[in-house]
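A single protein chain has been omitted from the complex, and every remaining protein chain is retained in its original position.
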Amino acid sequence: MSVTYGYTGKILRVNLTTGKISTDDTLKYKDFIGGEGMAMKIMWDEVPAGTHPFAPENKIVFGTGPFCGTGVPCSGRTNITSLLPSNPFHAVSSSHMGGYFSVELKYAGWDMIVVEGKSPKPVWLRIEDGKVALEDARWIWGKGIFDTMAMIGSQMGKEAQVAAIGQAGENQLNLSVIRTGASHSAGGHGGILGAKNLKAIGVKGTGSVKIAAKPEELMALDKYMMSLIGANNQHVVPKNPQPWAEYTSPSSRWTAKKGLYWGAANPPVETGECYPEDMQSVGLRTYKAVVDLGPVAEKYTVRMGGCAHCPIRCHSQVKIPQLERYGMDPYVANTCMGFYSPFGVMINGTPDLPGQEPGEQSMIAKGLGAKLADDYGMWCNYGQIGRDVLYAHKHGIFKKVLPAEEYASIPWDMLEKGDPAFLVDFYDRVANKKGELWHIADGSYYLAKRWNFGEDYWSDYKYKLWSKLGFPVHHSNEASGQVGALISCFSNRDAQNHSHMNFIAAGLPIDMLKDIAAEEWGSRDAIDDVKNYKPMTAAKAKFVKWSLSRSLLHNSLTLCNWMWPMTTSPLKERKYRGDTGLEAQFYTLVTGIPKSKEDLDLDAERAFTLFRALTVRAMGTADMRKNHDQTTEWVVTAEKGKDGKDIAQFTPGTDRMTQDDMEIGRTMVYKEFGWDEKTGSPTRARLEALGLSDVAQELSSKGLLPA
Amino acid sequence: MAEETGPLAALMEKIRADSAEIRLTPASCLVPLAPDAESAAAAIEAGADADIKMMRGSAERYYFSDRSMTEAYAKHLYRLAERDPVRLIADTTRDESKTYPRPTPVAAFLESPFSMTQPEIDAAIAAMASIQEYADIRTTSASNGALYLYSATHLGAAHADGLAEWIEVGQKENP
Partner (left out) sequence: MDTTKSAPEGESKRSTSSRREFLRLAGAGLAGAFAAAAFGCVSFDTRDGKKVKVWATSSGAIVHDPSRCVGCRRCETACTVRNDGKGSSYISRIKVSRNLNYGVAGVSAAYARADGQLGNFRVVGETCRQCSHPACGEACPVGAISADKTTGARVVDARKCVGCGACQRACPWGIATVDPETEKSTKCLLCGGDPNCVKNCPTGAIKFYPWAEAEALLFGTGGTADAVSGATA
């Protein structure tokens, strides 16, 4: 095989039914960039509509991108694509995890793994460079993920990186994850591995990812990129005033400051002032433990961790000795939802006990919940699971649907009074599929049907459901009005899109953001002042399309969309401009395939249009506007102000939308993508122009092309 | 470029050295280097390099070099040096309401560089209410009880309410 740059050139294919292991050529999919894009193509070509996620015919694709393994900043993520069990149409969706798995896979010589079939007995997949084997997993089946990783590590050597499922995945819960490393979870696809009898994948690589350009060229671009990088979510101003900063934002994740320490490090490490020019403190900027777990966490923080080749460390690694009271080891790591969502199950909160510091009990509950969820491999449907518990509890549904004996056995008093020990009982029941309660992990769509939730479950803002397809808000209308709202309308699960969110929350004054928006999307009215939204504009539609495409681009390259794109920077001398052409510059140097920013955006658009076609095919209707892209009611209903009166949409103080405006917005975004403006479905002409004639043909034969 | 040695150079050197230590230089502190504060000020105004900036306080002039700190940060130090917590809170709030725009969490004044105590903050906000000069400063609170300040000159009440709720509660629920 000729030398390939960026790409290893090889896809590993594993058929668990036959045990056949084979190699495929990556570059035949290169129009789809990598990771998520290539996976969309494989899913389109190889998994017919109507396949059940847990059927052997379903495939699951573990994807890396050409940047993975090269050291490009924030390029360590793994994209996982398959049918999504919690989606009512089992439409294709992706989950992603950070950590070190994808880099190891590249070093072992593989760009992707495509798993199909079902093993007759539990197995794990062992990858040591070119040597690939299915190993008996009966000895680890039933184990939590932490022990599973250690036991596989004992077989492969300590260098191995492992992705595994816990009991939740084995039991084929819709809400289960695939996890790697200390705290990196891809939510939603754990049950697919369970159904395939595949407990884990262990990988160890002694090879490399080759770079087309001269080392000094890539090093120079890396240096430039590092000058533009901010803190987590590309927040480019600090939280507190700093001598070097012109601007601040109370919401910034650039939380480092003088006198703030990783208190449990030995010796404690001061985060300090972190001047933007100081490349040796970039990794200290984002001190997230004191955000996720509260100021009380300072003295419990050992360090910040994260993913391969990412200088921004967004995973808090803490030592909470109080966890030992629950029979747990004191070390726990996670970030954001990984802490919030298990804690959300504690619907009455967890009040501090006498003698505890302010916030101590909630820190303990978050740590305990994260540890349990990560070991069992439970997903939270982006924080929805707690709100589902809240709904069922508030409406007396548990009492109705759980058998009396089961109901009586649940320690509800612990939940009522906020004792974190409730989580130990809860996660055991759910992950181990006990009684009726475990159905809470069916996901919103199936759960609401099974337990007969009322219409208010969907329509009350409190429960934050975005779509009747069963997923919640994730940087939706609250994130730049129609921009976030429309972004959330195109996905089959929570939108997981940060292209827009990182920009609007960068921390810069709105006037400056509007200037940058004009440069990127053609008009200052691509964004509005937060909580002062104006009706839909064409520039907003451009911003939506760009955000959707860039997110898919990042999941293909693979770059972290929780950092990329670099739309802004912390540099005053650049007027805080970033560089949205960086992806293409890196692509050209790494792969040796010259691509402009426009080329890559078009590749991303191709992949996104294919994703759209996959959804059309899964749902069996071309009318996406009516059947897929709608929101729940609260989104387009006026909210009540403090005085109890409605705050009219498009007046200051609210982020609610109107149905009419959202429909205008849909039309504008469909138009931007060149899709049918009535149905929002890709047209034959657009598909053909993107080189997707085969897709047009299949949709046409199924009567799924718009008229 | 001003002269490299001589009295003015010494003044600038002192200001830059203070700024490098992240503190302002009050004109009175330049006296050993000039006969009096007035002549120091005159010399600086006549010929100092562009990085040397001046802020006029109620009784004192303050200097800093923008090589070591931004004007925004120097303003914070200036307001602290003026020892008028009511004005400090009001002017900081006005700046944020105007610039971003956004309301200012009262809790921000507990942190560096302000490092005020809760009683100090409470007293300042209480005092503000009866001073006509600060009539534009209003309060709003988020649903978790956190108090925010804003300037009505730059932010409407409904907008400020909405933003305070977003910063304090909404953003944390949508990480």
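Read from first to last, the chains carry the letters A and B; within each, the first residue is number 1.
Here is the rule we use: a contact is a pair of C-beta atoms (placed from the backbone, for glycine too) under 8 Å apart; a residue touches a chain by one contact, two chains touch by 3 or more.
Here the structure is a predicted model, which is why all the values come from computation and not from measurement.
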Displayed chains contacted by the hidden chain, counting the whole assembly: A
Contact with the hidden chain (one of A:Phe62, A:Tyr100 or A:Phe471): A:Tyr100
Listed residues A:Gly37, A:Gly169, A:Gly194 or A:Gly305, member touching the removed chain: A:Gly305
Of A:Gly205, A:Gly443 or A:Pro706, the one touching the omitted chain in the full complex: A:Gly205
Identified contact with the non-displayed chain, of A:Ile21, A:Ala55, A:Val269 or A:Leu602: A:Val269
Residue numbers in subunit A that touch the chain omitted from display: 69-71, 73, 100, 103-104, 106-107, 146, 149-150, 153-154, 157-161, 181-182, 205-211, 214-215, 218-219, 222, 265-267, 269, 279-284, 302-311, 313, 317, 319, 329-331, 333
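Assume only the chains that are shown with their structure count from here on.
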Rounded Å distance between subunit A and subunit B, as computed from the means of their C-alpha atoms: 40
Subunit A-touching residues of subunit B, taken from the complex the two chains share: 22, 68-73, 76, 99-102, 105, 108, 111-113, 156, 158-159, 161-163, 166-167, 170-171, 173-175
Subunit A to subunit B touching residues, read off their complex: 240-247, 249-251, 257-259, 292, 336-337, 340, 464, 473-475, 478-479, 505, 509-510, 529-532, 572, 641-642, 647, 651-655
